[in-house]
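Below: one structure in structure tokens.
Yeah, one chain of the complex is gone here, protein chain that is, but the others are all in their spots.
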């Protein structure tokens, strides 16, 4: 095991343009040995809530010490702060707009820094592309060994902006949640995490619009091809799927639709 | 030349979500020095045949010793096996569902292993995302120097599931094949490999639906702009193209359509 630094990048920049490539160039200019991982660049444009969900779901699978560059930044160029957050052994760079909310909801912030005033040595900071001109520059410096207290100012974690994430309503025999994401296969990911479901012997009926199933399964393969199946997904929340097809298309499922779980007797 | 391990990843996961990034995080957690290559993540969802074709076409261009993580896995969570196959100096990790069929059709399997029972040291194995929880974990261990006989059990290569790949019917003066893929430019890739075409002096008329040309060319540039051209493509099979345009759109070509070659006198 070497100490090769890992930088993970998550944006709403898409891959049609060279924006992400420019960010990577800046990072490797500072730290040629960094390993770069694209988490996704398909966060819907300026959709902080969707970005927050992706950050919260993915960070855990990166190596300890990973530097996460998270940029969904409708307020770039305004007075919004740029921040660095240390939590759970990782470092997260982000605009201070709630993009780290899902992470911070579950994990204590060990230290937070305002990096808004960082000025790279050999480049200017545009007012339209902080992903490249500020966040990638700071990530490269951190990867090369700089410390955050050299690049920014300590701030109180309680000052960080957090956005409300939809939380399920949990009653003894029912849970009311919602769809928070449709994934690549058309599976509907909900905000109902496994922790509110009770033990493995419990079972639940699941209903969302016309999508209904009378039990939770443990894998997609428990359904026949074309059949509906609800599972606790790899993101550890209830997910509604159709085996070998798109549940979203079949049942016209969309983000925000309510999902009801009813405990089976 | 160093011995830096290369891990190539091919899935039907798309890039809208963070699934592939999570897999890369798992691999780099085990082996920070690994070089990661995305072959493609755009295999049509759960389309094992299309995936098999891509694996067969691409693997040869990766460095010797590459670890290939191939995941098109409609049966995840079922009793289907997870396998590791050594062939042609490369290692392939895959569900045992035929995804390696094109590779195995042309190359002898030197050794095969059942890795279904592998349990990573510090994580659980979900029943919905073996790409991350099993295949990436095994890839990372192999990249870090583990041997397959430490991670799985030897099995008989003849037991591996193979799917029928469409094969051309070859007569003395004609060949009947089919379109197996439409590529990014709208070129129609067929299953008619150069080996059944005879020597370089032979020539053939090519017909598929309304797309017809009375000879094989050696490059796209042999046609005028907008003209139809049939070539032996970079995948070493006959391909129908339109210079600087999409043959698929022009002639409504689709996967599975029959393609006839007629030997010219």
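The letters A and B name the chains in turn, as written, and every chain counts its residues from 1.
One rule holds in what follows: a contact is a pair of C-beta atoms (placed from the backbone, for glycine too) under 8 Å apart; a residue touches a chain by one contact, two chains touch by 3 or more.
On a predicted model such as this, the values are computed, not experimentally measured, just so you know.
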Candidates A:25, A:65 or A:89 - the one touching the absent chain: A:25
Full-complex contact with the absent chain, from A:54, A:90, A:132 or A:243: A:132
Interface residues of chain A (partner: the chain not displayed): 13-26, 28-29, 32-33, 36, 45-46, 74-78, 80, 126-129, 132-133
Absent-chain interface as seen on chain B, which is shown: 1-4, 6, 8, 10, 15, 35, 37-42, 54, 57-58, 61-64, 66, 181, 183-185, 218-222, 231, 233-234, 239, 243-244, 246
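To be clear about the criterion, only the chains that are shown with their structure count from here on.
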Distance from the mean Cα position of chain B to that of chain A, given in whole angstrom: 31
